[in-house]
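Only a single protein chain was left out; the remaining protein chains are all shown in position.
Labels run A and B following the written order; every chain starts at residue 1.
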Amino acid sequence: MHCLIVAAFSADFIVVGTTDKIRTLDPANCYDYFSSNILQNILAGPVDYKLGTAEIIPWLFEKWSVSDDGLTYTFSIRKGAMFEDGTPIDAEVFRWSWERVLRLNGDPAFLLSDVIDKIEVADQYTLKVKLKYKFSAFVSVLGYTVAFPVNPKATPENQFLDGAPLASGPYRITEWQRDVRIVLEANPKYFGPAPKVPKIVIQFFENSAQLRMALETGQIDIAYRHMDPRDILDLKKMESQLGIKVYLGTSPQIRYLVVNVKQPPFDNVYVRQVLSYAVDRDVITKTVFSDLAKPLYSMIPMGWWSHIDAMPQHDVKTAVEILKKAGYSSSNPLQIDLWYTPSHYGSTEADVAQLLKRSLEETKAIKVNIKYAEWSTYVEYFLNGTMGLFLLGWYPDYLDPDDYVWPFLSESGAKSLGSFYSNMEVENLMMQARGVESIEERTKLYEQVQKFLAQDVPYIPLWQGFADCEAKANISGIILEPTQIFRYYVLEKK
Amino acid sequence: MSLRSYIITRIILALPMIFILLAVIFFILRIIPGDPVLAILGGKAPIEVIQQKRHELGLDKPVIVQFFDYIRGVITGNLGTSTLTNRSVFEELKDRFPATLELTIFSFLIVLVIGLFWGAESAWRKDEGLDIVARVYSLLLYAIPVFWFGLILQLIFASYLRWLPVGGRISAVTNFKIVTGLYVLDALLSKDWRGLLDVLRYLTLPSITLGLVISSVFLRMVRNNTVLMLSKDFVKAARARGLRKKIVLYGHAVRNAFVPIFTIMGMEFAALLAGAILTETTFSWPGIGSYLVMKIRYRDFPAIQGTIVFFALFIVVISIIIDIVNALVDPRVRY
Partner (left out) sequence: MVKNKSFLSERIGEFVRDLTGSGTGRLTIVGSSILIFFIVLAIFAPYIAPYDPTEKVGLSLEPPSRQFWFGTDNLGRDILSRVIYGSRIALSISFMGVAIAFLIGVPLGLFSGYLGGWVDRILTLIMDAMYIFPGLVLAIAIAAVLGPGVINISLSIAVVYAPTYFRIIRNQVASVKSELYVEAARALGAKNWEILLKYIFPNVLPSVVVVLSMNLADALMTEAGLSFLGLGIAPPTPDWGFDLSSGQRFVLSRAWWGILFPGLAIVFAALGFSMFSEGINELLNPTIRERR
């Protein structure tokens, strides 16, 4: 027993624990956080983000230019990058990979297929892409793993890859026992700097309590995703005693209530406004998230350009007044169902629903009935308009405010999120913003959009997520990036 | 009926049973609103994309057509492709089965040791101290939910005392060649003694949890059946002849209670599989049970069905084995 623990202190490798699962390591089908993050550590992408920031930097694409009509992008590809078997990465590899994404139509394929019209190889190291419409956030989309090239020699052309792809990034995969562990070792053929720790072992756990125990007992060096907020606070309090350090960062994840504007009583804009006054965000972030998550008053997260606190503050009095105007009182209360889904957003969801119920019922003129459904049933219910008021979350596909307003407030987007909101004025504002490059101009447009949000209330933003990581004190190099890319290759162990 | 034709009849009779189980589970799962495409893309991709993907996966076909497609697949040994991971369900089950088998075998050993010896001994000393303790034990453990028991053991031995790991199956540092997937056996094969110790430590809490909880019923059954046998004339006669206790108890009483005990043993093995669902979830044990819970969460129909078919086959096979062994031991069973 003791010899095992000593072995775990070896500096040659770091053991990471997680409760996430790897679904697939084929970029053409990979659409969940943890799988993408593994890919970000074993594959090189067309663009990358500057360490510690959300600023896009050239990576496999050295530079690019946009035609005057905004429809044609020309990319120059870095020379000397290759896969672990020595296959060079050139324009043909990119064309092959992207056309494969479009052909196989995997889960994230719509990110490319929505906007790309045609892909052409201009010469060995130049790629030309024609878009279907002007889209100022296109290069941001290329930061997602769906656009990462794969090795044509080692990837099935007409079906998804079952195992691990050949590496082109800092690490390669040397062992993968599904849901048990995956082992990353330094990739000698990588063009960038070699990782500081030559070997990373990632172990999978079923729940956060086990993850915490594993860290406390020295079974793992780093716990990354998903520790319960209370456990995080506990560990933080006992940092020096346990020899553990807790890292906290921001997250672009937002959580909100969707209001189905077509379903009575929510088709009444007063009712929706009442809800936006009556919800108590602070009690949720405090009780459930121990103040780690922050209350959010707009769909665009705090700290992003164009964010304004558009929604009203918690105000029971105003809520009661509007309720009276709409004809509701304690003798004739507004009866509503509030829905949540128990496992998709972690174990805290039921608590959130119960606190929301409590805060809405503070008005004494609302009666809330809590209901729940498992995730895929939940999705069916919101797509077909069964649910009137329900909790949902959003994780951006590309880091641009566009991804926080277009999917929600455009008519087609609102349909696929169950609010069925439609307002041509808002739609035009967002279209306009997609066509201009200047951030200042776009900021003005998005501010107007957010004011419409507060007025029509098809969504009630509740809080903004946070990122966290807990590690032994001898581990350094942990950076919780605003992009959420967890870079194993910058970790160090003393 | 000859033994051979008995076995063949028994297997043929099992086929419609498996078919019915398949049908029940298939249609139950199809009533649930929602499908795997929604679970993955819901709220993200445009609705047209979702509909197209449903079409590609055949989820828009009439349910009855999907059912017969599926049956055709099962007959040819194809359990379908997981919609969540795009892997063959058969492959995924094959990956996970050794974990469950290992846990089940070790728990079963615990069940056998406790049940057979304690059961026989308390039957011998009916209504004495040991017997009363056994009865209290089996009543109490029967009433303890397996997940709660697991949590409590985890809390004591992993969290407070830190003698044993919290969950999982193997340490990150342990590295021997995986041949059979049964880590204990693999460690033995590669003569990695430190690795063996490591995997045994991981195995301890889950198999004790499952084994103790399941042992309660078995203990009681062994005791009751042995008591019954001890009251039979031929056992009494053996006792009167002055044969040693060991021979009377195990050679006569327990052996002659073999048919009911063996039948219950088989049923307990099936109960272990069900208990494995909750135990594996409690201890992060990467077997079929935690697989099923995860797949239900994502409505991964092919995977859920595959797991259930697998469970069904396993249980049917066990019940056939029980019947055959019983028929071998006691020819009257055949008629």
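Operating definition for what follows: a residue touches a chain if its C-beta (ideal position, glycine included) is under 8 Å from a C-beta of that chain, and two chains touch if they have at least 3 such contacts.
The structure presented is a predicted model; accordingly, all values stated were derived computationally and were not measured.
Enquirer: Would you mind spotting which of B:Leu59, B:Leu116 or B:Ala312 touches the chain that isn't drawn?
Expert: For the chain that is not drawn, the touching residue is B:Ala312.
Enquirer: May I ask which residue of A:Glu185, A:Asp228 or A:Glu427 touches the chain that does not appear here?
Expert: A:Asp228
Enquirer: Please pick, from A:Glu92, A:Asp351 or A:Glu481, the residue that touches the omitted chain in the full complex.
Expert: With A:Glu92, A:Asp351 or A:Glu481 as choices, the missing chain is touched by A:Asp351.
Enquirer: Given the contact definition stated above, which residue among A:Ala209, A:Ile322, A:Ala454 or A:Leu491 touches the chain not shown here?
Expert: A:Ala209
Enquirer: Could you pull out which residues of chain A are in touch with the chain that's been left out?
Expert: Against the left-out chain, chain A lists 207-209, 212-213, 216, 228, 230-231, 234, 287, 342-343, 347, 350-351, 353-355, 357-358, 370-374, 377.
Enquirer: In the complete complex, which positions of chain B touch the hidden chain?
Expert: 16-18, 20-21, 24-25, 28-29, 31-32, 127, 139-140, 142-148, 151-152, 155, 159, 224, 227-228, 270-271, 273-274, 277-278, 281, 292-293, 296, 304, 308, 311-312, 315-316, 319
Just so it is clear, only the chains that are shown with their structure count from here on.
Enquirer: Indicate the whole-number Å distance between the mean C-alpha point of chain A and the mean C-alpha point of chain B.
Expert: A distance of 38 Å separates the two centres.
Enquirer: Looking at the complex, which residues from chain B come into contact with chain A?
Expert: 32-36, 38-47, 49-50, 52-53, 56, 84-87, 92, 95-96, 154, 158-159, 162, 165-174, 178, 194, 197-198, 201, 281-284, 286, 290-291, 294, 296-299
Enquirer: Where on chain A does chain B make contact in their complex?
Expert: Counting only chain A, the residues touching chain B are 1, 3-4, 7-8, 10, 13, 15, 21, 23-24, 26, 29, 31, 105, 107, 109-110, 114, 160, 162, 177-181, 201, 203-207, 209-210, 213-214, 217, 219-220, 343, 373-383, 392, 394, 397, 407, 412-413, 415-418.
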